[in-house]
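One structure follows; several queries about it will come next.
Note that one protein chain is taken out, while the other chains of the complex remain in position.
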Amino acid sequence: MATGTKKVPTYCYQCVAGPDLLNVVVEDGVATKVEPNFGVTEHPAGGRPCVRAYSLVQKLYNPNRVKAPMKRTNPRKGKDQDPGWVEITWDEALDLLAGKLRGIREAGFVDEHGYPKLAVTFGAGGTAPAYLGGFPAFMSAWGGPLDQGIGSGQGMKCVHSEHLYGEYWHRAFTVAPDMPNNTYVLSFGNNGDVSGGVIGIWRHAEARGRGATWIQFEPHMSVTAATAAEWVPIRPKTDAAVLYAIMHVTLREHDWRTVCDVPFLSRMTNAPYLVGPNGYYMRDPVSRTPLVWDEKAGAAVPFDVGHGGATTQDPQTPTEADGFALDGEYTVSGIEVGPDEEIITHASVTARPSLQLLRDFLAPYTPEWAQQISDVSADTIRRVTREFLAHARVGATIDVEGTTLPLRPVAILLGKSINNGWGGYECCWARTVMAALVGALEVPGGILGTTIRLNRPSSNRMESVRPGPDGFMAQPLNATSKEKWQARPTSRSAHKTLVPLVSDGSWSGALSPAQLPWLFMDDAPAKWPEPTPPEVWIVGRSNPAISNWDTNLIIEKLRKFPFVAAFAYTQDETNWFADLVLPDSTDLESFQLFRVGATKYVESYWDHQGVALRQPVVETLPFDTKDLTDVGTELARRLGLLERYNEALNRGVALGVPLRTPHYDRGLDPAKAYTSAEIWDRACQAATLSLSNGAEEHDLAWFREHGTYTVPFSRLNWYLHPEMTKKGLRYELPYQERLKRIGGELKNRLHEQDIRWWDTQLEEYQALPPWKDFPKIWEDVAERFGKKPEDYGLWLLTSRSMQYSWGSQASLPLMADVARHVRGHFGVMMNNTYAKSLGIADGDDVWVESPIGKQRGEAMLRAGCRPDVVVAIGQFGHWATPVASDKESVNLNMLEPIDLSLIDATGSGSDLIRVKVYKA
Amino acid sequence: MRWGMVVDMRKCVGCQTCTVACHEENALPPNVFWRHVVDVEVGEYPDVRRTFMPMGCQHCAEPPCVPVCPTGASQQRKDGIVFVQYDMCIGCGYCAIACPYRARHMVQDHTWYFGEATPSEKQAREPERHGVMTKCTFCKHRVDKAPAGATPGVDPEYTPVCVSSCIANAMHFGDLDDPNSNVSKLRQEHEPGVLLEELGLKPSLFYITE
Partner (left out) sequence: MPAQLQHEWDLYHATWFTLMGIGGGVFLVARLLRIERGLGVWLGLPVVDLVSFVAIGIGGLVLVWSLGRPLRMLRAVLKPGTSWISRGAIADFIFLVTGGLLILPSLELAGVKPFAALPWDAWASTGAGKAIEVVGLLASAIVIVYAGLVLADKAAITFWRSWLIPAQFVLSSLTMSIATVMVMATLNGTPVGLLECLLLGKVSLLLLLAIAWHLATERAKPGKAESLARLSTRYRWLYFGGVVGAGTLLPALLGFIAAAAPSERAALGIAALPLTVAGGFFLRLVTLRVGYFPPVSGMLRLRKR
């Protein structure tokens, strides 16, 4: 037995803002506590992990864990059906799973409806990849389609609008403020002081310390609203109205030529592109290049005239673009290209620069108009706009590593339920347009994208910037042309068929209408291949039974899944329906090398990049669990896929770095089965060789001692701006001409198939999206269930809990004790005055009822809550997970229906529902 | 030399990382927290303020918990740290009654999170701490280990874990008597207040609010 005390470096990736680096203290072979890893001085938050990381020791030794593989003996599945688990050996378990998979390989990968028979669901937000070890290489070696469209709640919780549009507009799968340089944030529901990760929180706090201003628009006073300079209690789902009013004030009440970044608009956006009568760019009839109006020449010219694509951002150096008209109307000849190559020829028509169209479009969206919709006063709207424009410091510059870049220290941030669901497109568009108007897009101080998931290479945003049509970036869109459109869905979420923006990568299935598998299983529209239960469903680090909406619907479908293999930590609500549970070695028990630094999700952008090791911290694991890399190897071996599996690893699948390149070869012998340690040893060597360009090489033993290896990462890589200017590209803003056309094509395709149930979603493809009555969409839900909307007068919202977010702590009593210090946990918050009017006192039990069900919880009276809003923190509703199931609390997921009317064009929805509340 | 802290409430986000880090460092039993962060709300809708207040022992210069102790177990060091000499304590609870900051905690018996002790709980348990009063010690077991040249409050290894774990960098520890220390400089710049000033206990924790 080991003796003495040692500190074992590892990382935590229980949320997507990580990895957080930490040490686990091990005394006499027993892990006892977690500490920050101060040795990693490159870490922008001082090497400190967040509250959840400290529960990892309890997570390791939790006696409620699944301690060995188990198989189900009760063939009936249901909430009230005990699975009848019986422990089996790993060999039996893997043989059982391999047998099922072999059946698919032999009979055909795809079922009679065209869906892959194997479906795989891993946890949200990319947290799972940091724990899957080599398993993704098995998925790659599978050799046939597999469906990742049965999500873990993506269509309902994930911020698809921000992901898809963000990556489309500025390679921003997630959008972050450049906080180290920022002085002014307008946040619409972005709860960054809970969700921002240690780096985000550190930077926000530092910004507050130096006097930066953060204004929080949110229906209740979240943690971020609490730390903000000002809380503005906005009515739910009206954020777009305020954003549109802000744009209105900027472009119509101020002198826009003074307050906007005119050179940026002229040179780096489609603001000067002339738009024809049908809403498409006016184009040169031969080259099809979009036209602009050259004021000096007094004529329409192609936008790329003269400079051949090269632009410069130095305002002192004039370019041709500075002479392009941004306002007015002009008589122009040319063509418009509509959907399906429809050419509309114009001899002389009136065309306007898209900025002019935007200004005209914004005419009705006055602050007074926004006030009566949103409850945000017109004065406030004008004031924050004035402050935003002043803080934007249009024209200012800053030196970044010897390069002069624009400095625009302002950002508009959006939170969940604002950047997804109906209105998500409008809010994302407005926010990004506002950034473009002052040039605060992808420059110091402004909004940045921190990662990409749909474009390649995923490890390098900059490299994914490639010239595309019309002066914009190339985009990996799913085809909508008649010849190439994927008519028959390839995944149960139909990503390729319904969502052009989501491309067709490994993440695409889940980033789409992941509601559809549940909604259409047993009840598909006519002519739509009904999503079938997959023959084999592998699920891990995820709890879809309760992390989707309408729990009763989900578990009704889950009962029919013929074979579910769940990588399980404890018994939970999803593996309650499993046929096989496989306890994988979790956070502190297995090997993986994972990327750190560079720019990643949320606000994790560093001045370094590198890799960090996760490793078993104790010599003897407490239970009979298995490293997922070994599981992948074992399954590959059993299925005769070992060679393909090893080759996938050699290419870098799952490892994050190829084992073989022209510069080094640490490749695996395809015929041999390696242990997890052996595989990751090679990954360590390859990673360090790759990062150091061959100068250094470190193996697993080195990483087990040191934990992390990094090299400098240029801060210039935080910003897309240098890449865009270098490649002479423009941002496709403000006018969404391509989206309009794509939407038209998609509509044609769907209507050709007589599919009209996606028509409402098709309306999102608007070049300048008008305001819609978004709150009414939710108010109308009651009618769809035969109830009266006026009976459900309150909004039920949810808000993040740092102590519980991403779900890994649900079964840990330590975290319950800690979380209770933050008000709102395990209850439902409501406005104190409103509650008293209903005779509800603090601590009373209340019913929260929606058109589809009701839940009982403890009322927690708050002053910091709109009277028409109730808030249930986090996502509970457990009945099978130990400890979590001891607490009854209001869970929004039980109360919100999965309904087509609530799904937007990117396949996302919003976590809110109309309810009534009364004393129990 | 007098150890003290400055807490920057402008930065604190109430995440309870300090709460759990202290809990883990000191192997505390279930639901006992020497450091915790209080979620405070004042005002009426819509003029509301909410803030987060790290609480715990204030290591007062005039600690009421020391004179009330009948055995002398509750003591104050020359450097201001108030602590309990566990082997002298009889567990009468008087000091807990005397502390207006509610910073003292007594646990009579071994309790475990899951009924039986896990390996980490067994390894980390400290039997001397049952039946006696316990409280924040300013991590004196870390502070006292600082070798020459190391500064508690600057070198994280020798700093209270609540301070060194804070992800908002909201807590600072140092020598209140040294005008050049981090805490002294923060006091000069922000003039932070103390809690329950009217009681005259002269706490060593200073809170920056604006």
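Labels A and B are assigned to the chains in the order they are written; within every chain, residues are numbered from 1.
By definition in this document, contacts are C-beta pairs under 8 Å (C-beta built on N, C-alpha and C of every residue); 3 or more make two chains touch, one makes a residue touch a chain.
Predicted model, so just to flag it, every value in this text is computed and none were measured.
Note on the undisplayed chain: of the listed residues B:V82, B:A96 or B:C139, the one touching it is B:A96.
Annotation: of B:A27, B:V68 or B:V154, B:V68 touches the absent chain (contact as defined above). Contact with the undisplayed chain is limited, among B:M5, B:V82, B:M106 or B:L186, to B:M106. Contact with the chain not shown here comes from a single listed residue; of A:A68, A:I88, A:V110 or A:A229, that residue is A:A229. In the full complex, subunit B makes contact with the omitted chain through residues 9, 38, 40, 42-43, 47-49, 51, 53, 55, 64, 66-73, 88-94, 96-102, 106, 108, 130-133, 193, 195-196, 207, 209-210.
Keep this in mind: only the chains that are shown with their structure count from here on.
A separation of 38 Å divides the Cα centre of subunit A from that of subunit B.
Subunit B meets subunit A in the complex at residues 8, 10-17, 19-21, 23-25, 27, 30-31, 33, 36-39, 41-46, 48-52, 113-114, 116, 118-124, 156-157, 161, 164-170. On the side of subunit A, the complex with subunit B involves touching residues 27-28, 30-36, 38, 45-46, 48-51, 54-55, 57-58, 60-64, 193-194, 198, 201-202, 204-206, 208-209, 221, 223-227, 231, 233, 622, 802-803, 813-815, 817-819, 821-823, 831-833, 862-867.
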